[in-house]
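A single protein chain has been removed from this complex, and every other one stays in its place.
Moving on to subunit A:
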Amino acid sequence: MTEPLLSIERVSHEFGARRALLPGRRTHLAVDDVSLSVAAGESLALVGESGSGKTTLGRVVAKLLTPTGGTVRVDGRDVGGLSGRELLAYRRTVQMIFQNTQHAFNPRRKIRDILADPYEIHGLPAPGGRDAALGELLERVGLHASMLDRYPHQFSGGQRQRIGIARALSLGPRLIVADEPVSALDVSVQAQVLNLFARLRRELGLSLLFISHDLRAVYFLCERIAVLYQGRLVEVAPRERLLEHPLHPYSRRLIAAVPGLGERDSAEVSAADAPAAAPDAGESTAAAVAGAEPVTGVGCHYASRCPLHLQLGRPERCLTERPALRAAAGGSAVACHFAGDEPPAPVRSVVSEEVG
């Protein structure tokens, strides 16, 4: 395998870590020892419920956060200590698109000024004049040059997201971190923006780190999918493989919870599973936010809600040994001691038992 464009090596991020010396300070381990890589031109999805650390990981890659542990490499080079010119060069390589289109633009500045920023900061060449360059940029994302003198609030959410994409593209990046770029948009607009992403990937050969909880969008856009649960990577697999043969019990629940995707296996399972998975997701989110459930670092952090753990008779190993990511069939890698060893059928019975 050639060297990946982006490689995330054992990255952790703990919020409040610097203040932890003071007594009574609570820290929160948002990303816990995650390793991933993205090849040039590849599109990798980060999925997981809110609080799973996917956004934090994206912000680490975009260098909005400095990770408290691990290394991020681009083209094999550690990007941790970059500053000045090198940091600017990094910005030209890696760009980010934000979820909230309402706040991603300074409401007091015209689109022209906002889009001119990258040109001013990086001294980008604009052979035909800057106006022409900015107009061309807008056309590339399906807007018109005549919109340059408008303010952000004069656009719809979908249009603003296109402007966000244009802003990122102006630097000619090779990797774009897209943090839930469509989840705040109307469903009809989502498809348009996703199509734009697909087109730009095709035309420009972009790599994408696509953060989403929407598995359909992910399926449409990404070749590989990484599943995060409470800051840890539980499974990473090629798109079809993950959606059709999820190995990790958490991945299974996540996929079963999406109507229309879970059906692929069996309609009754998804119907039985969906109500079980939905409250579960909500509950664990609340737990992650409140920090009610201590992540001890010992054992598997999913064990307490894991149907497989239950089915196997609560093996001791799940509680004492943290599962390492191991390769499995079909290009998958899974962080579970037991997943994939057993036939999938009994798992369902356990789940339906739990529901009933």
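Please note the rule applied: a residue touches a chain if its C-beta (ideal position, glycine included) is under 8 Å from a C-beta of that chain, and two chains touch if they have at least 3 such contacts; residues count from 1.
Methods note: contacts and distances are computed from a predicted model.
Q: Just by its UniProt name, which of "ABC transmembrane type-1 domain-containing protein", "dihydrouracil dehydrogenase (NAD(+))", "ABC-type multidrug transport system fused ATPase/permease subunit" or "Fe-S cluster assembly protein SufD" is the chain not shown in this complex?
A: UniProt lists the chain that is not shown as "ABC transmembrane type-1 domain-containing protein".
Q: Given the contact definition stated above, which residue among A:Leu64, A:Ala132, A:Val298 or A:Ala329 touches the chain not shown here?
A: Only one of A:Leu64, A:Ala132, A:Val298 or A:Ala329 touches the chain omitted from view, namely A:Leu64.
Q: So which of A:Arg10, A:Arg26, A:Arg77 or A:His103 would be touching the chain we can't see?
A: A:His103
Q: Would you indicate which residue among A:His122, A:Arg150, A:Arg216 or A:Arg326 is in contact with the undisplayed chain?
A: A:His122
Q: On subunit A, where is the contact patch with the chain that was removed from view?
A: Interface with the chain not displayed, on the subunit A side: 62-64, 87-88, 91-92, 95-96, 98, 100, 103-106, 108-109, 117-118, 121-122, 164, 167-168, 171.
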